[in-house]
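Pasting a structure here, questions to come.
One chain of protein is taken out of this complex; the other chains stay put.
The first chain written gets the first letter, and so on, giving A and B; residue counts start at 1 in each chain.
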Amino acid sequence: MTVTQAVFYLMATFTVGASLLVVLARNIVHCAIALVFAFFGVAALFILLDAEFLAATQVLLYVGGITILLLFAIMLTSRISARGGKIMNEQVGISAVVALALFGLMVYANLKGFPALVPPMLAASDNTASLGRLLLTTYVLPFEVVSLLLLAAMVGAIVLARREQGKD
Amino acid sequence: MSPQEMEIAEDTQETMEEMYVNMGPQHPSTHGVLRLLLKLDGEVVTEVIPYIGYLHRCHEKIGENRIFTQIIPYTDRLDYLASMYNNFGYVLTVERLIGIVVPERAEYMRVILGELQRIASHLIWLGTLGLDLGNFTIFMYAFREREKILDLFESVSGQRLNYAFYRIGGMPLDFPDSFLADCKAFLEWFKPRLPEYDALMSDNIIFQKRVQGLGKLDAKTAIDYAISGPMLRASGIKWDLRRNDPYSIYDRFEFDIPVGTSGDVWDRYMVRRIEMDESVKIVEQALQGLPPGEIIGKLPKKLKPPVGDIYTRVESPRGELGFYLVSDGSEKPYRYKVRSPAFVNLSVLPVIGRGCLVADIVAILGSIDIVLGEVDR
Partner (left out) sequence: MATVSSETLMEQFYNAFETWGLPLFVPQLIVMVVVATAVLIFVAVSVMFMVWWERKISAHIQVRFGPMRVGGWHGWAQSIADGIKLLIKEDIVPEGADRLVFALAPMVVFAAGFAAYVIIPFGPGLIVSDLNIGVLFYISISSLTVVGIIMAGWSSNNKYSVLGAIRSAAQAVSYEVPLVVSILGVIMTVGSLSMTRIVEAQQGVWFVIPQLLGFLIYMIAAIAECNRLPFDIPEAESELVAGFHVEYSGMRFAIFFLAEYANMFTVSAIAAALFLGGWHGPLLPGWLWFLLKTYFLIFVMMWLRWTLARLRVDQLMNLGWKVLLPLAFLNMGITGLILVLRG
């Protein structure tokens, strides 16, 4: 067991544990905070794969953006002392079947595709530079389309959030 | 909303959208024990309800049980930041009721001390307004200047804050020998300070953006609510009792009356700021013209005014300070009422505070310049 393997198993356990907390915790803010830990775990896995730009972007966008958005939404809509929502609902049976089926499918696909443990393929050059080059040459069209999509989303959010009284 | 509805509403907090928030009575920015109930819609204030009375000390009832001279120390504690002027207004009322003539020197002394008190009161207002808006330094500077004025007052009366220095018929003590030189030195020190404050406050774009256009009070509303003092002048009405209803010897002095245009916080700030310049002018003229002579007129041992009533008003730093005395011929007044400017000016806060943001309430309250001692009596 190399150090890389040990760290990988540690971070994977951490991520899975945090993700379980997200769905199992009673208090919704605890769920959000566990999500932060899960995102950090994923970022650590990215670093193990030598994708440091992705790791930093993962933290920046998911922790610094999505989680804060979630927390804002929770705080602005629920009461301060809101505790204990229901974790399970009536559709537990069906969803268990679906989840297990999906899990089985993914395990099969992984074992078929990667039959043996291989060390990760490490990047040859600076991650950020090569990603940037790719985004602006080969994938420039999807890049621009995505930015237009984001612009549309932003405009839509502003329009939705405006009050009827017409705040400036 | 009735008080009962208000009490119930305080307990229900539905969402973050609309809630009742309490400011005070213990709060760094309410200038005393004032409680403001704010109804918030997000960040916007939809209603302001002031609750007063936390400092009520039965001033007027006490006055009914004291002889006229004994009421003077109580008047200090009305507007404790402008004590000299409270004394001034009160003794003027009694003198007019009885018909006493005050000697010239005493009149000049009264004006000098009164205008110095106006500067000191405006300095506190300036410092605390800056402090409320986050500018800690102006607070220190303003209080440094005020300390010098308080030193002058201490040399004259022995007291730093509640002087009880005016007497019915004149003044109790003459100025000490060093007073003239000290006062002139103070004025020389003070005159270049005001442009310094401008650099910190008036010329600072952050301050301007915070206060311009805020808390507008138009002239008609101001007159309807019986606003007086710098607040009234900021709304465009040129009414200053020192000019329009002169008392003492104010008609002998040359000074301007600053007037604003829109009645927002910025105009009130500029009016008080320029008033400080004008008070300096008045003090200089009074010091020049100070005649020698008696400082108190001849008075009987027991002061018994004729039966009747009188209302006299003076232009205190906060506005029209009025005293209403009803005498039944005895040594004690039958009825003694104080018309305090801060109390009346505060009543317009629900009108001008509506529709602004939470942070602006602090600025607007600072611009009204209240002293709870006067509001509650």
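We take it that contacts are C-beta pairs under 8 Å (C-beta built on N, C-alpha and C of every residue); 3 or more make two chains touch, one makes a residue touch a chain.
Predicted, not measured: the structure shown is a model, and the values here were computed from it.
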item	value
Contacting the left-out chain in the complete assembly, out of A:12, A:29 or A:135	A:29
Residue among B:67, B:101, B:140 or B:307 that touches the chain left out of view	B:140
Listed residues B:204, B:221, B:262 or B:347, member touching the removed chain	B:204
For chain B, the residues touching the chain missing from this view	13, 16, 19, 21, 23, 28-29, 38, 43, 130-137, 140-141, 144, 200-201, 204, 206-207, 209-210, 357-362
Touch residues of chain A, complete complex, unshown partner	3, 27, 29-30, 33, 36, 52-53, 56-57, 59-60, 63-65, 67-68, 71-72, 75-76, 80-81, 126-129
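In this text, only the chains that are shown with their structure count from here on.
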item	value
Whole-Å gap separating chain A and chain B, where each centre is the average of the chain's CA atoms	61
